[in-house]
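Note that this complex is displayed minus one protein chain, with the remaining chains in position.
Presenting chain A:
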């Protein structure tokens, strides 16, 4: 079941989707909501798609069963995608559809809202009308409104909700059939960016410095909202250069720190990334990708910065790159990023994208006791005096102490090549020893990387390979393809660098066809695979129009040649 809520920016599609989504999740459905919005604050055409299933859907795929058209443009753009017997809710005072038919449910959204107390509650009226068409009562939504607005303000909203419900109900009650419900206990309804913000906070992140840039801003907003209640400071830096350097200063002196940005901001940060590598300062950089080059498509999605994350920053230094596949995984994986950064005193880049960040899904609650929090600092007992920040050790990791941690001992970090004390050197021998010391960490990081996840048999017709946020689309595509009788396996990478190769080396020869699916134009991951393993995929399915993959498109592409 698909619901599309469309209108101009500022008309509150998001409020409707949020309210409706949460109410449906509480009722027992699996819900996904995906945002499609333009880079403007007013006007334009924006929409949110809600997909409802027995299980939580992975993508907002499929024909529209209910179109909530808040303006005429939404009607014109989307009515063609309406499923047979699909319905349209519209406000007859806003516009009148050309061809009158039974599928149209006219509800005076604004007037009913005005009658209930204020025309800005037209959103709530639309939610009520939608519930009626789905054959649902307003109970859960009333509770939600009370929780959100408090008893007093909720009163008017509840009136508006009921008015919409009644009006639509008169015209077609339960004319759309929802899938079966499933008993699954309490579920979160949570978007990717909030997931990352929450994971950072729950990993002990105490400082975020960032410069706003879509689609990463949601992470910043989440953490900023927690400053009064939790031990975290969020600073909006004057630019991304300041952002990463501030985070490094905080990390050097002992606060777990993160910065978040998108490609253009990351471009300004790369000198700082290199500084993190040289000074061996732990840092997590959340890089939420959007299509480039340059300003690109600010509010759209792409997996175009993998190569940039791999190679950004001058000089050679170890780094780890992890990615967000889906919220349930990303929550724990960002925690891993913080742990790796401190354990190996090195930058860790966490790649996500607009599709991941702006998509909300119903998922089971997280188990916070599974999160790890280890500082990996030198203790009083293990302290060798005088303290040397860059002491050469067997595994390349120097004992890390914080400025001020030990009376009489000082800590010196240096961007120049340095000796064990952190003092500038230029001699060849020390340089060689220091490069060797730092680069040893790459092998250690490699051992910490998770194997890619295999869904399906270990041999068969098609091996679908993906990384990052295409996880859900590929899961769904695999299910659909499997129904056609083909043996399809989905191999998905969350930890990207250093790349774990064993799994893929053994799987590759056991499939007739190997297809890499990526949201970019040049097949960056396939190229990485080739470089690291010598293996070449048979085909690449690439999409780079700024929109996420839908399972049905992947199926169509896969079947083109078969």
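Here is the rule we use: a contact is a pair of C-beta atoms (placed from the backbone, for glycine too) under 8 Å apart; a residue touches a chain by one contact, two chains touch by 3 or more; residues count from 1.
Here is the rule we go by: contacts and distances are computed from a predicted model.
Participant: If you had to name the missing chain as UniProt does, which of "Hydrogenase maturation factor", "Membrane protein", "Probable sugar-binding periplasmic protein" or "Pyruvate ferredoxin/flavodoxin oxidoreductase, beta subunit" would it be?
Facilitator: The record for the missing subunit names the protein "Pyruvate ferredoxin/flavodoxin oxidoreductase, beta subunit".
Participant: From the listed residues A:8, A:74 or A:190, report the one that touches the chain absent from this view.
Facilitator: Looking across A:8, A:74 or A:190, the contact with the absent chain belongs to A:190.
Participant: Where the complex has a chain not shown, which of A:50, A:196, A:219 or A:232 is the residue touching it?
Facilitator: Touching the chain that is not displayed is residue A:232.
Participant: Decide which residue listed in A:413, A:454 or A:535 touches the omitted chain of the complex.
Facilitator: Of the candidates A:413, A:454 or A:535, A:413 is in touch with the missing chain.
Participant: One chain isn't shown here. Among A:271, A:307, A:451 or A:532, which residue touches it?
Facilitator: Going through A:271, A:307, A:451 or A:532 one by one, A:271 is the residue touching the chain not shown.
Participant: Decide which residue listed in A:371, A:480 or A:541 touches the omitted chain of the complex.
Facilitator: In the full complex, the listed residue that touches the missing chain is A:371.
Participant: By the contact definition given up top, give the residues of chain A that touch the hidden chain.
Facilitator: So the residues of chain A touching the unseen chain are 186-190, 194, 198, 201-204, 206-207, 209, 226-228, 230-233, 235, 237-239, 241-243, 245-255, 257, 271-272, 275, 279, 335, 365-366, 368-369, 371-373, 402-416, 422-424.
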